[in-house]
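Heads up, one of the protein chains got dropped from this complex, but the rest are sitting where they should.
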Amino acid sequence: MSIKVAIVGATGYTGVELLRLLSGHPNVSVEVITSRAEAGRPVAELFPNLRGISPLLFSEPDEEQLASCDVVFFATPHGVAQATVPALLARGCRVIDLSADFRIRDVPLWEQWYNQPHAAPQLVAEAVYGLPEVNREAIQGAQLVACPGCYPTSVQLGLLPLLEAGCIDQSDVIANSASGATGAGKQASVATLLTEISDSFKAYAAGGHRHLPEIEQGLADIAGSAVKLTFVPHLLPINRGIHTTIYANLTDGSVDLQQLFEQRFADEPFVDVLPAGSHPETRSVRGANVARIAVHRPQGGNKVVVLVVEDNLTKGASGQAIQCMNIMLGFAECAGLEAPALLP
Amino acid sequence: MSIKVAIVGATGYTGVELLRLLSGHPNVSVEVITSRAEAGRPVAELFPNLRGISPLLFSEPDEEQLASCDVVFFATPHGVAQATVPALLARGCRVIDLSADFRIRDVPLWEQWYNQPHAAPQLVAEAVYGLPEVNREAIQGAQLVACPGCYPTSVQLGLLPLLEAGCIDQSDVIANSASGATGAGKQASVATLLTEISDSFKAYAAGGHRHLPEIEQGLADIAGSAVKLTFVPHLLPINRGIHTTIYANLTDGSVDLQQLFEQRFADEPFVDVLPAGSHPETRSVRGANVARIAVHRPQGGNKVVVLVVEDNLTKGASGQAIQCMNIMLGFAECAGLEAPALLP
Amino acid sequence: MSIKVAIVGATGYTGVELLRLLSGHPNVSVEVITSRAEAGRPVAELFPNLRGISPLLFSEPDEEQLASCDVVFFATPHGVAQATVPALLARGCRVIDLSADFRIRDVPLWEQWYNQPHAAPQLVAEAVYGLPEVNREAIQGAQLVACPGCYPTSVQLGLLPLLEAGCIDQSDVIANSASGATGAGKQASVATLLTEISDSFKAYAAGGHRHLPEIEQGLADIAGSAVKLTFVPHLLPINRGIHTTIYANLTDGSVDLQQLFEQRFADEPFVDVLPAGSHPETRSVRGANVARIAVHRPQGGNKVVVLVVEDNLTKGASGQAIQCMNIMLGFAECAGLEAPALLP
Partner (left out) sequence: MSIKVAIVGATGYTGVELLRLLSGHPNVSVEVITSRAEAGRPVAELFPNLRGISPLLFSEPDEEQLASCDVVFFATPHGVAQATVPALLARGCRVIDLSADFRIRDVPLWEQWYNQPHAAPQLVAEAVYGLPEVNREAIQGAQLVACPGCYPTSVQLGLLPLLEAGCIDQSDVIANSASGATGAGKQASVATLLTEISDSFKAYAAGGHRHLPEIEQGLADIAGSAVKLTFVPHLLPINRGIHTTIYANLTDGSVDLQQLFEQRFADEPFVDVLPAGSHPETRSVRGANVARIAVHRPQGGNKVVVLVVEDNLTKGASGQAIQCMNIMLGFAECAGLEAPALLP
């Protein structure tokens, strides 16, 4: 069985990642990729790795065309999907949105952080947050999935066993994250030139990052009550990869952390708990839809340190979106997502 | 149909690349991977990208075990395959050697450049040089294939149309190449520490590199007579990728170079001739078994400039080895090699 | 006035950094550089940036020669300085040790973390910890200075104003640090090959790093009582630079953090407090003897986040050692240390 897929806004890095991964998916045919700016141009001209792989041309977004597909992915900046999604849902399409448009259930909170009115507030409540490790059942029945942000995926996966077990102090959790530069997108800018960010490292948005309310919502959903998070992202001089270092205080010192993590993720195809004492490397997930996690308890004290790596474009975006699609459509959850990471 | 495969010396970068690519091959089961130093250790411990992909353990090399496989790959330093290959061939195995042991037909020349006696000179003549674009038919019937070196693949593919057409001066050809650091292997060394070669660039072996005699042999085979090559390799501060810039003098100024290249490679699944005026990037072939080529004639003069990129571990080594295996065994030539490059 | 200087163990990265910086020092003449392994070889052969700058040859360590110098720097692995320093001090030399040998006053604690007996425990008490921002007066009169580690410098400078002001909870402080690969030294090793650590990021020693007891000692000295620190270092795929992100809980919410930091460091020549809202970049201190610091209070809550950058080889090692020398000898504190960072 094969379905028809469209990608809206496929000129960015999550767009090309969707095309790369879907080119090997046994049940999918990508029929439409849209871009106002590049309409008429072969996708392989913009992304030379797709020469000989994808014969598609970018086209102007067209509701009829999109509605003829079974699934429409939105790989657009925030604010774009809101305008088009209602019509597509009304016509029976399934929509998987990689942007931030439907992630936050508190619409005024969304409007505050994204500094614009929400164009489809009525849909926010029915959107399913696409983190399979938490929401697999809901995703199965969803018509609209809001894919988690890249940082939020890593933080939530790292805290999931601890919050479910109720063994940490929820009033003081820290996530110190570092991301490769593809997280900043593919727009002309001085700030992300190679000459400005290579051979360097810095924090950014220490005063508050847009992913914070999304993460806090997700953590509260998992914990059943509020979690107070301090989140500081940093910029790595590499293309792909997120590394999150989580710090929390144990309220129950008797818990076997290694066992807790291994058991929680034992049946998860895309979360890999490393042996005790390990330190995951971002390169070990380069291009692969997997998060690798290690848990430490420095010197046997009450501080738990969780290390999480993922590829921000794969498990942090396009791979996870395809995982959600597989779940929604009843395909094998791993379909199209089985290739190992590229190392070295 | 599925065959059994063994890999000798799988602790290096061409070894892990074979494992990565073969994990997706529909007709292959990797049964044995050997390493004296790592015997008993799971391969996924050494290469964390293979966690959940390969359950194999390294084992001591054992002739019985190897001989039970249909195909044995050697991903060993030069000098190793020579000692074991004769016995395996005698027992009916097919052997694909990624090292330099059987590439050069002139045994004394090999012994001069590699500075040791050859242990199996009797097999050199029957080894088939595994460059499918030149030797596809011979590879089909081969029992022993000597895979081309990484630099030699790029230089030969770039010169192939010109030499076959007889339109350049064979007495003065230049190949200026640059390679990622995986080409130097995975041995402890000060010279290839990140702190010694990152954020830098240099030539090396300008006085003479071991790949020179191999390339000159291959070029002469193609041209039917000797080709005099100047070859200078350089070291790039990246993991993967070879870029070769070829300079030659046209003897026939009327040739349509773009057409010549496009026609020569029209039926080749793994050589991609870019449109006129293009400049291939190494990232466009990262992890993919493809060479991308552009041909230029600066200011319409008599100098032809050919630009070739490949991934030194893939089309320059392990991918090409699998391509040869596919040809030898009658599999689809692209089996296991269809995934696009990882970009960005 | 010019003094004679010797460097013991100048084949590593702190050694070449000392030579680079001292080449421009108006009051210093480097007379002796020792290395058993490279004795007789010109230093410029090992470090080509010193061609035309330093005519020195490495020599075998020789007590007479060293003792003829006014100041002897030890840029050796831990355990080496201990054996030689007593004799040099007895002969009136001043010694500046960049290794860990004399940093920790609790000798059994040192022996536990460094896993060997201390060879000169009697000298530990008289060594002055060479952090000028804390110990300037003691350094002036010191005969033996123990230079702080690279990570400890960044953590102590970032916490100094907060601990002196007594405005944070000392029972739960976190330092999340990331260092360039020169921090790992210049030894042949697989683990720090470009091909193993470039294009990647990871934590290491999350269970406990040797710099932890040094940092906790320094923080307690500043605070007057114990400080409980969680310290997790990470490895950046760059040569130089440390970035430390500090998290602490304010006990006094009324403090003006920006003013506190600006006032504390107003007279410090090598600590630069950035304007409110800033994020320091490691490239802004590349090769310069300066730490740049920014302080944040995310969303006005009780968590304080301090961001500190330094060059691990300069303010984190060799530059700070020269700063100490300047103080010890009564030179201008900035002598030889005034060049701006190399950016881009």
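Labels for the chains are A, B and C, by order of writing; each one numbers its residues from 1.
What we mean here is this: a contact is a pair of C-beta atoms (placed from the backbone, for glycine too) under 8 Å apart; a residue touches a chain by one contact, two chains touch by 3 or more.
Keep in mind it's a predicted model, so treat the numbers as computed, not measured.
Q: For the chain not shown, which residue from A:I104, A:C167 or A:A181 touches it across the whole complex?
A: A:A181
Q: Which residue from B:I3, B:L109, B:A138 or B:V232 sits in contact with the chain not drawn here?
A: Touching the chain that is not displayed is residue B:V232.
Q: Of C:D70, C:E133, C:D199 or C:E310, which one is in contact with the hidden chain?
A: Here the residue in touch with the unshown chain is C:D199.
Q: Quick one: which of B:S23, B:T245 or B:Q258 touches the chain that's been left out?
A: The single option touching the absent chain is B:T245.
Q: Can you say which of B:R136, B:R210 or B:H296 touches the chain missing from this structure?
A: Touches the omitted chain: B:H296.
Q: Touching the missing chain, which residues of chain B?
A: Contacting residues on chain B, toward the hidden partner: 172, 174, 176, 178, 195-196, 199-204, 206-208, 230-232, 234, 236-239, 241, 243, 245, 247, 249, 277, 279-283, 286, 294, 296-299, 301, 303, 305, 307, 309, 344.
Q: With the missing chain put back, which residues of chain C would touch it? List them for me.
A: Where chain C meets the chain not shown: residues 13, 16, 20, 23-24, 47-53, 182, 199, 239-240, 272, 274, 280-281, 283-288, 290, 292, 338-344.
Q: Need a quick check: the contact residues on chain A for the chain that isn't drawn.
A: Those residues of chain A that touch the unshown chain are 13, 181-182, 184, 186-190, 192-199, 237-239.
The definition used in the following text is that only the chains that are shown with their structure count from here on.
Q: Return the chain label for which the distance between chain Cα mean and whole-protein Cα mean is smallest.
A: Nearest to the common C-alpha centre lies chain A.
Q: As a quick test, compute the distance in whole Å between the mean CA positions of chain A and chain B.
A: Chain centres of chain A and chain B, defined by C-alpha means, are spaced 36 Å apart.
Q: Just the number, please: Cα centre separation of chain A and chain C in whole Å.
A: A distance of 39 Å separates the two centres.
Q: Using the touch definition from the top, which residues of chain B touch two or more other chains?
A: Residues 13, 182, 199, 239 of chain B touch two or more partner chains.
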